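After this line comes chain A, so read on.
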Amino acid sequence: MSALSIVAAVLQVVVVLVGAPFVVGGMRQVRARLEGRAGGGVGQPWRDLRKQLRKQQVTPRGTTLVFAVAPAIAAGTTLLIAAILPIFALGSPLDSVADLFGVVGLLFLGTVALTLAGLDTGTAFGGMGSSREITIAALVEPTILLAVFALSIPGQSANLSAIVSATLDNPGQVFSLGSVLAFVALVIVIIAETGRLPVDNPSTHLELTMIHEAMVLEYAGPKLALVEWASGMRLTVLLALLANLFLPWGIAGADPSLLAVLIGVVAIAVKVSVLAGLLAAGEVFIAKLRYFRVPELLSGSFLLALLAVTASYFLATPTR
Partner candidate 1 sequence: MSLATYTGVLDLTAGAFLLAAVLIVWRRELRSIVHLLAWQGVALAAIPLTEGLYEGNPGPVIVGLVVLVLRAGVLPVLLLRAVGTADAERRESTPLVNTTSSLLITAALTMLAYAVTRPIIALDQAAATRAVPAAFAVILIALFVMVSRRRALSQAVGFLMLDNGITATAFLITGGVPLIVELGASMDVLFAVFVLGLLTGHMRRAFGGTDLDQLRELRD
Partner candidate 2 sequence: MSYLLLVPILAPLVAAGLAALLGWRRLTAYVTLAAAFAVLLSGAILVHRVESGAVFAVGHLLRADSLTVTMLLVMGTVGTLATWASVGYIDAELRDGHTDRAGAHLYAVLLPLFLAAMALAVVANNIGVMWVAIEATTVATAFLVGHRRTRAAFEAAWKYVVICSVGIALALLGTVLLYFVSLHAGASSAHALDIDTLLNNAAQLDPDVTRLAAGLLLLGYGAKAGLVPFHTWLADAHSQAPAPVSALMSGVLLSVAFASLLRVKSVVDLTLGTGFLRAGLLVVGLLTVLIAASLLVVQTDFKRMLAYSSMENMGLVAIAAAAGTKLAIAALLLHVLAHGIGKSLVFLAAGQLQAAHDSTAISAVTGVLTRSRLVGVAFAVGLAVLIGLPPFAMFASELSIARALAGANLGWVLGATLLLLTIAFASLVRNGSRMLLGPPQPDAPTIALPGTVAAAMVTGIILSLALGLSAGPLTALFQSAATQLGASS
């Protein structure tokens, strides 16, 4: 393991930390322009964060430690994922734990921390938001597992770096049936996991429709800043994962040069921007699904992921 891989891993965390608010801001800006508004600019989320961080810390009466540490857990798990995912370069120092089950477990840990915090406030909205969030999470996690499992079959390893490098070695398999189905399933669950349209509307505070926002309604000041930062990083990390699973080109190898790492940074920045832009542009054209229709969408994506597994497992070319 070279020093540069360690540099690359540290760089991943830093870039995700700094870049996540810009991704959120960029998506808002794309939406605003497409809807004919001027928009607040790409840097607006950063300005919001700065404002929130300067505010006084207010904690609702009766809340416990759970409420206090949840934002930190959410942000911490996401940062850990950012450190172990192959985003800029393969073969990070934490490569041995860059396992698909580990990543899904970390994602779920963050979700559970926030739902518990929602319950901890004891308000109606917090409980409602938590209940909805956990319902969606229960359908989302198995789908992510299945979809990445389908992708792991050609590389014959659940290690994310191994999957990415298998795709690099054999680009044709991106267009195989299992891969296409897994892609569709992953897009749907990433939308659900990050609370975007049509599953949840990130910019609404309407009682009946909000899911994620209801859960974190009681947060204010620096803690709110942390929660929003964490959700932005989550979105960024998942988009980066999606990009590298299906379009890994540009990522630096296991023993990279400085130039390769820089190329990797630029490549992933471009890929994530394009994906985020497409996602935002798509959101302009769709309405939020009624909550009881959401399980339909998610069970559909679960089925697609299952078909992806069966397709890559059973239809695989016989070895003879």
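As a selection rule, all candidates are chains of the complex that A comes from, given by their letters.
Quick notes on this structure:
Criterion: contacts are C-beta pairs under 8 Å (C-beta built on N, C-alpha and C of every residue); 3 or more make two chains touch, one makes a residue touch a chain; residues count from 1.
The structure presented is a predicted model; accordingly, all values stated were derived computationally and were not measured.
In summary, of the candidates 1 or 2 that share the complex with chain A, the touching one is 1. Across the complex, chain A meets candidate 1 through its residues 172, 176-178, 181, 295-296, 299-300, 302-304, 306-307, 310-311, 314-315, 317-318, 320.
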